[in-house]
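Once you've had a glance at the structure underneath, I'll fire off some questions.
A single protein chain has been omitted from the complex, and every remaining protein chain is retained in its original position.
Order of writing sets the labels: A and B. Residues in every chain begin at 1.
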Amino acid sequence: MCLGVPGFVVEVHGNIALVDFFGAYRHVRLELVDQPVSPGDYILNHVGYAIRRIPEEDIEGTLAMYRQLLRDADDDLMAADVRGELKATAERRDV
Amino acid sequence: MPVAALNRHVAMKHGAGGRSMRRLIEEVFLHGAGPVAAAMDDGAAIPFGGGWLIVTTDSHVIHPIVFPGGDIGRLAVAGTVNDLAMMGATEPLGLTCGVILEEGFPLEELVRVQESMTSACEEAGTTIVAGDTKVMPRGEVDGIVINTTGIGVTHRVIRDSGLRPGDVLIVTGTLGDHGMAVMAARHKLEFRDELRSDVAPLNGLIRRALAAGGPWIHAMKDPTRGGLASVLHEMAGRSKVGIVLDELSVPVLPQVRAAAELLGIDPLFIANEGKAVIAVDPTAAAAVLAAVRSHPYGRDAVIVGKCAEESPGSVVVDTGFGRRFLSEPDGELLPRIC
Partner (left out) sequence: MSDAALRELKFRDRGKADGLSAVLARTVAEIGRAPVSVMHVCGSHEQAIARFGLRSGFPRDLHVIMGPGCPVCITDQPEVDEAVALARQGVRIATYGDMLRVPGTSASLADAQAEGARVDVVYGIDQAIATARTSSDPLVFFATGFETTAVTTAAAVLAGVPPNFFVLSAHKYIPPVMEIVCEMPGSRIEGFIAAGHAATITGWGLFEAFVARHGVPVVIAGFEPLDILAALVRLAELIRDGRQTVENMFPRCVTREGNLVAQRQLWQVFAPVGGRWRGIAHVPNGNLRLRDAWAHLDARRQFAIDLARLWDEAPSALSQQCVCGEIMSGLKTPSDCPLFGVECLPDTPVGACMVSTEGTCRIWREYGEQSCLSPR
């Protein structure tokens, strides 16, 4: 079963969206999403239905969550490396 | 457990290149076959005139017969030329071509296939020296079946059983191109970037690799049906070494990866028809890699793993997040189409 794959909304026609899954296009039904979906949104697809619109701001929230977990390990050299990586990732995103 | 106990009829999985096919061969076809066949390498190595005569045969039943990047004709020639090359015979003496046609097969398509075969032979520097033609009534064979047999010579046979601990594994380019292109064509799936088969004769590329690496090249195989996973298992098993594969370094085109994810198939299991896996002593690895990359079919060559003494016969994947064993492919790749 096609479980919970995120995709990028290209077009919306009524209750059907054309979604780009990393280069593969599929039609996905929108009857189950609890927010309006527009081209440019990301949705979570499950067996041909979108079950969630993934807000971009929540992705940053997830990254922040990881940072919080790693922050506790102040004297851990590996975590220090990882913090550096996170910083670099954030900088790359801003480009 | 004997095959007879589990299956009384041949099933599709017996032709898929994985464990079931291997068992069918071992339990049925090798009965009464000599030691040459029992080696079950890419080709047969027969001692001849101070060197070795390499003989290999292949039947092609692919559908659709034309796909982006090639057709059954190019596939038939390249497949056989490559099997010879993997054994070290990079200058084929000639190929035979037996064709079985279904009544009603369009002549125009047959001409196209034949032209493909000719141009593939030219590219490989060889010719078709003998052939056979049969026609079967409509419905009794599916379109066209081509069998090719190739003959070559070599002074040194490069066998699957030659890997040694410490050897480095090179793949000559991106994986999964052919299998994914054919599957997409068969299921009429469309992707933003076209999937193209990589089907190509590799004897020129292998010749360059051998020139650079010589005896330091310990084994070579082309990952056709069953993909890289299949050849790694065969090499590890026959050479009795462990193999560790660095999954993050395995080159896969973005559109192939996307298609594979969509269909729920692992790129490591998908067929390739224009790639080789080369096991080489670390001292010659850089030279061989450079030689392969100098060839148009080897531009994306990369080191993807190495051989170890531990866990002989097993293949371990380093995923980048942890390690797991690589399972042996079995049965047809059935897409989980989403």
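By definition in this document, a contact is a pair of C-beta atoms (placed from the backbone, for glycine too) under 8 Å apart; a residue touches a chain by one contact, two chains touch by 3 or more.
Keep in mind that this is a model prediction, so the values were computed, not measured.
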item	value
Among the chains presented, those that the missing one touches	A, B
Footprint left on chain A by the chain that the document does not show	1-4, 6, 8, 20, 22, 29, 31-34, 42, 44, 46-49, 51-52, 54-56, 58-59, 61-63, 65-66, 69-70, 72-73, 76, 78-79, 81-83, 85-86, 89, 92-93
Touching residues on chain B - with respect to the absent chain	1, 6, 13, 20, 248, 264, 316-327, 330-331, 334, 336-338
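Quick note on the criterion: only the chains that are shown with their structure count from here on.
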item	value
Distance from chain B to chain A - Cα centre to Cα centre, in angstrom	37
Of all residues in chain B, those that touch chain A in their complex	189-193, 254-255, 257-259, 261-262, 264, 336-338
Partner chain B, residues of chain A touching it in the complex	1-2, 5, 20-26, 45, 47-48
